[in-house]
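Apart from one protein chain that is not included, each protein chain of the complex appears where it belongs.
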């Protein structure tokens, strides 16, 4: 129970529903978060639309314009304090939500910052993604999200995505107990073994990767810092024509 | 020099050119491979079109049909023996090449295999991607490729992709020394600092992740094996409505 | 000059900059809009962040919650009055902007509405996309955007996307006259023949498609309306095993 003690995880729900209590994605996120909490990880949930987030490739909207409200710096602090980041997104037209896109833009605006090893600031953290939708698009959302995290410095462990989707066409969302006026035989998706297995794998793999990185004092720093890369063996001093 | 000794890397060039000596992507791959070799990693290059690869969600095309030639099992063996996998792809119409897609399909056909810890067989390995093209699509190719690797068990370290692209429109490819009849001021892309830096970061991050995993005896096995996941804390026994 | 008279086009700039006067994407949009205006099309420009747009799969945020401000219905009206829709987006991390994603979600919320032929409401309209960025992602943005438009009823003419991007790595944005403290040899991208040609093609193809559809009284209505499709030759009464 104490193996993962000392690790922190932040779960950002990027649903586009104003009222977070109606988010289906949250239900799947709760399962992954439940695993982590049971294993000693300190978990914080953020429902992004409970906050007022400014648009822009900016760090702090209020510094840009004092009349503009912007809660992002608070969320960024939670993200920076966490070893594990899990983004939750619904799917609309096969793509991640506008809120998820906004979150990634705002995280990206800090991607030039450095940690105390002079690596990009997100180095040493690990990330994953949880997705729900009616019918299609989970892998497309996972691709974009995990790529964004990897590209700014996160380590992506094996099988860092999990999702639930119903059959093609309109249908119940994750956790719905009725659809088209009829009572379902249990909440939609709850007993989908594939989703449960992948959610379990994702939660454990994020914990394992976070622990490995923590035990190692972060991601090793050589060849990947803004200053040293030209001092070590690097691409410039390799002959592209030699193989 | 010996820090990364004992690690193996395989570089698969998924160019669609019959003659590998004309591949521009190879030139960028050579730079990343050169870094690894200089640091003690044993590197093997595979030019996929030098082999005869069958189509299908199959492990061995010859077992399916003895009249069909299929070199894939040889390539699969190289992939399984390597700690590090780097896929190189050109971009056509904003997408990864047909050869890259074929490679990923064939790797996927083995994704149900297990290692001696009962994890999926690719667990414990790390992967990255190198891309060249005239103008656009590197991130889209990286998204699809890195996602595929992650989804079948690879660990993706920070910044595991690097690319070179020219300005929008037709133009020289990586390493070209002339374009539209005019001699260029040095081979295209060779002195692009952004590409060189990212290639360096990718190479080092793959080595660091491979070493971390090797020192750890692979990726930790708990909560991520086909048999044990229902025996440990898992998604099924978490209440989705509790947060 | 009067061939395209009577057609309306709306250009939605989905930049994430608060101040629209600083949008680089607008500069490219102005060129496409200029072509249309010169040819008699009535063009309206909308800078989305000049409006207050609510999140949600909703038609009118104020109807959902009277305390919530939501200018979307005004924008939706402009979209419904126009024959031609052009979305402009910057690229961040290889994806369309959060504002573009928000716009598409809000348009999607109306996708169940029907026109007077009982087709989906966007039938009879045509759409395209314009993209600018430093280095990469234009085709990925075009794919998602054009697909979304097609999927909700727009007709996509040939080559309905145009973009400008610089070489891989940080660099000037479209129209920048200096970069890294140095004055450029003319605004970046203005004389890129490929971008100018594609922008020209896009503008003309949208006008041609809009005119064809207008002259035809919209998109033909048979086999594509919510009520008649089961009355005409349809997929249900075809034998899937017969080829």
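Worth a mention:
Order of writing sets the chain letters: A, B and C. Residues in each chain are counted from 1.
The definition used in the following text is that a contact is a pair of C-beta atoms (placed from the backbone, for glycine too) under 8 Å apart; a residue touches a chain by one contact, two chains touch by 3 or more.
This one's a predicted model, so the numbers in the text were calculated from it and none came from an experiment.
Note on the chain not shown: across the whole complex it touches A, B, C. Checked against the full complex, the one of C:70, C:105 or C:144 touching the unshown chain is C:144.
Of the options A:36, A:93 or A:107, the residue whose C-beta touches the omitted chain is A:93. Mapped onto chain B, contacts with the missing chain fall at residues 16-18, 49, 54-57, 64-65, 68, 92-99, 101-102, 104-105, 108, 144, 147-148, 151-152. Although one chain is not drawn, its touching partners on chain C can still be listed: residues 26-35, 38-39, 45, 119-120, 122-123, 139, 142-144, 146-147, 150-161, 175, 187, 190-191, 195-197, 199-201, 203-205, 207-209, 211-212, 216, 219-220, 222-224, 229, 232-236, 238-243. Against the chain not displayed here, chain A makes contact via residues 93-94, 135-140, 142-143, 163-170, 189, 192-195.
What we mean here is this: only the chains that are shown with their structure count from here on.
Centroid to centroid, with C-alpha atoms defining each point, chain B and chain C lie 35 Å apart. Chain geometry summary: the mean Cα position of chain A and that of chain B are 23 Å apart. Residues of chain C in contact with two or more other chains: 93-94.
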